[in-house]
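One structure is given below, represented as structure tokens, and several questions about it will come after.
Left out: one protein chain. Kept in place: all the others.
Right, subunit A next:
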Amino acid sequence: MSVDWSTSDVAGDDVPAVDLTTVDVTGVDLTADLGPNLQLPNPLMTASGCAANGKELHRFGDVAQLGAFVTKSVKRDPQSGRGTPRMAETPSGMLNSIGLQGPGIDAFVEHDLPWLKSVGARAIVSIAGASSGEFAEVARRLVAAPDFDAVAAIEVNISCPNVANRGLVFACDPASSTGVLRLVAPEVPSGIPLLAKLTPDVTDIVPIAEAALAGGAHGLTMINTLLGIHIDTERMRPHLFGTTGGLSGPAIRPVAVRAIWQVHAAMRAGRIPAAPIVGVGGVRTGQDALELTLAGASAIQVGTAIFNDPSAPWRVARELRDLLGQRGIPRYRDLVGAAHQN
């Protein structure tokens, strides 16, 4: 069988360029301020696990034009992930149970990171592990990569289960959250911010945020998915192969706004140290991005909306810029947490 009609061999229409230069014709400055070591030309990022490692999405828009590209969480070794079904559609959202399928850190460093660098993307690499030692080892191998200079920050996905501790999610427990960051922080050169990704599935998210910052995180990404189950009423069994899945999509946006609000309020009140928050959860439009910003987020990730619209990250950036332009707001970063003042 000689003729191979794989998609990559077919030359296609170019995707129209999206102008996301910092200050554009409307005069809006979209610069995102995530601390001294992370200034981005605009606040829009992909959410980890919703954009693979860039190549596929790059067919729909230039990933270098995003504020940053956040990679799929990578563990030490290759991961097959779970069996299927891996997803269920739910009202304004979905459940997923992928099981962190991925190539492992060595293959990531060999194939994916060089590609992200070659297209000029600012990479935020999401790391995961089943133990705090695995997190540290993944960080060490990443830092040793020849293309580490393409890495703008590291997102530490502590919202995955800690296998050693009865499957408890690290970010459900303050001590475990601190523990992971304590081991990762010494592996990473100063100047590379660490963002701890938190789950809203806790009684009180503020102590967890505090614990992650105490362990050495420079910022927080909020929120990861919420745990859910969908039962197939025909077969009368859980629909997902892995029984439970993570709920994402516009359905969880109010939860994201609440979590960001609570942590940002604690920072404003001086109850926990101030640190930048990257907002994520159900963002579909520029107005959604604005809402998370007003709650206290300094940058915004777009996740599940990409499955609906592969150009969503660029569209949301454009909509946000236009929204600010229409309202006569010159600087995006002035809006961070603004709803707390009114």
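We take it that a residue touches a chain if its C-beta (ideal position, glycine included) is under 8 Å from a C-beta of that chain, and two chains touch if they have at least 3 such contacts; residues count from 1.
One rule holds for everything that comes next: contacts and distances are computed from a predicted model.
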**Item:** Chain not present in the shown complex, as UniProt names it (candidates "Glycerol-3-phosphate ABC transporter ATP-binding protein", "BLUF domain-containing protein", "Dihydroorotate dehydrogenase electron transfer subunit" or "NADH-quinone oxidoreductase")
**Value:** "Dihydroorotate dehydrogenase electron transfer subunit"
**Prompt:** Which residue from A:N37, A:T84 or A:Q326 sits in contact with the chain not drawn here?
**Reply:** A:T84
**Request:** Extract the touching residues of subunit A with respect to the undisplayed chain.
**Result:** 1-15, 17, 49-52, 55-60, 62, 72, 77-87, 89, 91-94, 96, 98, 101-102, 104, 119, 235, 241, 249-250, 304-311
